[in-house]
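Excerpt of the complex: some chains, original placement.
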Amino acid sequence: MTVRYRLGCDLSYQVMSPTLFIFNIEVARLPRHRGLVETLTFSSELTRRSHTVPDMQNRYVSVEADAGPLDVHYEAEVTLDVHRADPATVRETPLGDLPLDIMPFLLPSRFVSSDRLAAFAQREFGNVPPGHQRVTQICNWLYDNLDYQRGSSDQFTTADESLIMRAGVCRDFAHLGIAFCRALNIPARFVSCYAHGLEPGDFHAVFEAYLDGRWWLFDGTRQANLDGLIRIGAGRDAAEIAFATPFGQMEAGPINISIERADGSPEPSTRTTDAISTEEPGPGAG
Amino acid sequence: MTVRYRLGCDLSYQVMSPTLFIFNIEVARLPRHRGLVETLTFSSELTRRSHTVPDMQNRYVSVEADAGPLDVHYEAEVTLDVHRADPATVRETPLGDLPLDIMPFLLPSRFVSSDRLAAFAQREFGNVPPGHQRVTQICNWLYDNLDYQRGSSDQFTTADESLIMRAGVCRDFAHLGIAFCRALNIPARFVSCYAHGLEPGDFHAVFEAYLDGRWWLFDGTRQANLDGLIRIGAGRDAAEIAFATPFGQMEAGPINISIERADGSPEPSTRTTDAISTEEPGPGAG
Amino acid sequence: MTVRYRLGCDLSYQVMSPTLFIFNIEVARLPRHRGLVETLTFSSELTRRSHTVPDMQNRYVSVEADAGPLDVHYEAEVTLDVHRADPATVRETPLGDLPLDIMPFLLPSRFVSSDRLAAFAQREFGNVPPGHQRVTQICNWLYDNLDYQRGSSDQFTTADESLIMRAGVCRDFAHLGIAFCRALNIPARFVSCYAHGLEPGDFHAVFEAYLDGRWWLFDGTRQANLDGLIRIGAGRDAAEIAFATPFGQMEAGPINISIERADGSPEPSTRTTDAISTEEPGPGAG
């Protein structure tokens, strides 16, 4: 089953001094994102530079804005292909069979202190039967053990701090899930997305684990439907794929994010229990 | 039942530059430590200053040593009175009934990050029935969830780091136990002691929780018998009652700690299941 | 010269569930606080318990409040005796001459990571000539190197984090100053106070260093006049002397703090360059 979505975001800034912005808000150019039609506009005429990361297909666009207000408007329509599987059939890839180019997703990164959490992960999940369901169990643990609490974390919060504080937002749930996976030798990465069904509308963060030769989606917050996620970026952690990275003096104003079915049909009423994959099988990290 | 113990320690140092040492190795002068006979000798004639903390009865002795070797020898005999109770009868003292002078033992301290661990403690132990058995459950959790592992921590390790790393030595088990207690509004403090039955002989660290108007002993490592502990010092955490605090350039040599029954009888073969209290009931932190 | 001050505070809370409050807002009962006249009132009839810490003379008062609004009003008049000296005459007390009961103020504490900052302090201040002026130089360093910035820290912020972030509020300036002092073997402690001349009115935090047999006041923020500080509490760090420690569910409302000269005379126009001492010389930590 494929669904076509209409989505977009509005960002606004008050720029105090000339500021370079790098945005990562456009839909990633993936095979499963079919028929992408999109518009990105800025309130002023600005020279844009853009860059797409070869493996990930993350799309960055940068502009240099002068002092004054800056509004960013993005809208897109895209049809989402979803690969589904029975979770029970999705095995862990043995360490020795992992492609070497996927190894960066086994290593600790800025917010994913998987090295410090190695014993913790072994204690909690070392004896859980391997496979898709082990990562689901990690998600269940996150859901059961962390409070989803706005304001409980900030831009410096690492996975081990979230674990200590037992609270976080979607970013923190994802970081801790990734940390546990990596500590168990399961490659895992951070994903930002437009999330159908998320209330209130916002950029969402989930994570992907590499199992059985593919990347699979997971969400410890249980706030979004895994088969309704349109990926923006994928990276080691939130440091790599902030939706906006400003260099200069500015103040961020309100943001607005939306996603709905393009055919106007009502929201899906049930959360899938399928395993949802995000990549073509094949060589490497892509 | 009272038992008389013979105990002591030998410390040795190579002093490189004139160094002030503060030692906290002498048996605390408590009512339950009866018939204390002791000798403290240094390898050189040194001027000693001593200080006993009013509430705790911790005894500090300081000497200024010149360059050269320094040996410290302490030996003592003491009869230990132990107050026992059925754990099921030891209730938690309601917060509003705690003496105000005990409040420092509810606050976070250097190695006891009870403020950061508040949600964690509530999550794990908030629904456990209150009383002595709740603190026993904390000890069981420590025993089940942390590896006792020499070299896994250092002098900077805090309770939240031990929790992340899931490993520690007696000092760390005590800090984390104290942190959980304080986070649950149970006053708790760090205790250093000579521990009968500890193998190999060493200074030991346990903790005390204030319940039902008294301080009670707990040990998350299960390495010592609670009714065979001769207290040296009590404080907020390890920062307050290091057995040796040197100010100057020196190298510590081997140490030797011993404790045995003065009557030559064999070791007690069983670990008590009684609640073991360390203080006369009465006002305040003492 | 002595000055009489009129001071006070208004605190307000919305209590959601029965909450134990411990307040530390009353003027400490020190010899230099002469002619203290005061009133402490609560918006409801509440049973009060109070406790004065023997050495410090910190005064704690606790009440148990039911759900509903709670207002606290404190007002006092007090005449402040100040002991002044020429800073050049105030020497550091040699380590070996420090009273042993002052040693706790040489040790690291919750927010004062003097152990971790030992090398930093030696590097920056190890070669500065000892005495009152060395601590002044620490204050100058704080003033020159940290941004005073509301919102830059929270209740978990430690001295080493303030140093990394190069920003803080009065609490953080004090913690870092204390950490540097302790790392240099100068006993130091945290002091909360009513601060004449502080704009806008607020509880203020400064620190004291023990030099030449007395405690002397220091303020790295340069926001208050050292000869216009009425002490509320003194302790190892902010953990010990919070102005309010609530146990329960409540929300803090606005607070108001004021201090002015009781004789109505205009504000002192100059900042003193004298060394200002806070204690009678004599034995111990008091």
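Order of writing sets the chain letters: A, B and C. Residues in each chain are counted from 1.
Criterion: a contact is a pair of C-beta atoms (placed from the backbone, for glycine too) under 8 Å apart; a residue touches a chain by one contact, two chains touch by 3 or more.
Since this is a predicted model, take the numbers as computed values, not measurements.
Trainee: Shown here are 3 copies; how many are in the complete complex?
Mentor: Number of identical chains in the whole complex: 4.
We adopt the following convention: only the chains that are shown with their structure count from here on.
Trainee: Moving only between chains that touch, what is the shortest number of steps from subunit A to subunit C?
Mentor: When the steps are counted carefully, the minimum from subunit A to subunit C is 2.
Trainee: In whole angstrom, how far does the Cα centroid of subunit A sit from the Cα centroid of subunit C?
Mentor: 46
Trainee: What's the distance between the Cα centroids of subunit B and subunit C, rounded to whole Å?
Mentor: Distance between chain centres: 31 Å.
Trainee: Roughly how far is subunit A from subunit B, going centre to centre by Cα mean, in whole Å?
Mentor: Here the centre of subunit B sits 47 Å away from the centre of subunit A.
Trainee: Which residue numbers or ranges of subunit B touch two or more of the other chains?
Mentor: 113, 116
Trainee: Under the definition above, what is the set of subunit A residues touching subunit B in their complex?
Mentor: Residues in contact with subunit B: 113, 116-117, 119-120, 123, 145, 147, 160, 163-167.
Trainee: Report the residues of subunit B in contact with subunit C in the complex, numbered from low to high.
Mentor: 20, 22, 49-51, 53-54, 60, 62, 64, 95-96, 99-101, 103-104, 107-110, 112-113, 115-116, 155-156, 185, 239-240, 245, 247
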